[in-house]
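A single protein chain has been removed from this complex, and every other one stays in its place.
Showing subunit A:
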Amino acid sequence: MIDWAPLILTFKLALITTFLLFIISIPLAYWMAFTKSKFKPVIETLVSMPLVLPPTVIGFYLLIAFSPANSFGNWLNEWLGLKLVFSFEGLLFASVLYSLPFMVHPIQSGFANLPVSLKEMSYILGKSRFTTIVKVLLPNIKSSLLTGIVLAFAHTIGEFGVVLMIGGNIPGKTKVASIAIYDEVEALNYGAANTYSLILFTLTFSILLIVYLFNNGYLKQFHK
């Protein structure tokens, strides 16, 4: 029988990451969709970096930055009591950073594709920016929100390089499913590796399938 801890850890990590990303990404995506600031290209580039950078590079720099051996990591440790290397909190931070574009991009394009007149009309009707976002804009980009949530969730499940660098491979603490698979293969336990893989494959397949069904309207008959 396989050890369930890596799978549970993976889903716990993915759930919390997705939740945090959802909260961070709505204001960030809103800003990126509507700002005329000259810093926009810089911020856009930074948000998109995880798409192109090898995960090990991100992991490496995070490891250096958070290491208690240097001043920043030391400061975090002493003042906030945060130890971000080889800990769950560190994994969480790295995952949020690493999956950021997968949440931000769909929401940003959702905002950008809405007719500007909806926002303007809400202002004319006396509503604040916050009310406008919550009552008018977000309800009309539901499918973008769903896409963002699912991509971020699935992407966090699939990460390997970043978590290995920053989290290490501590059973029950930072050993996620993708690392467990690698471990089992190295130990020539193909059976266990196959079980982990199959579970991940089936779950991610089902999640993506549900999103595409939803976004193409096949599920309308059920949720209406």
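Simple rule for what comes next: a contact is a pair of C-beta atoms (placed from the backbone, for glycine too) under 8 Å apart; a residue touches a chain by one contact, two chains touch by 3 or more; residues count from 1.
We adopt the following convention: contacts and distances are computed from a predicted model.
The unshown chain of the complex is recorded in UniProt as "Molybdate transport system ATP-binding protein", chosen from "NADH-quinone oxidoreductase subunit J", "Aspartyl/glutamyl-tRNA(Asn/Gln) amidotransferase subunit C", "Molybdate transport system ATP-binding protein" or "Outer membrane lipoprotein-sorting protein".
Summary of contacts with the chain left out: across A:Trp4, A:Tyr123 or A:Phe201, the touching residue is A:Tyr123. Looking at subunit A, the residues touching the absent chain are 115, 117-118, 120-128, 135-136, 139-140.
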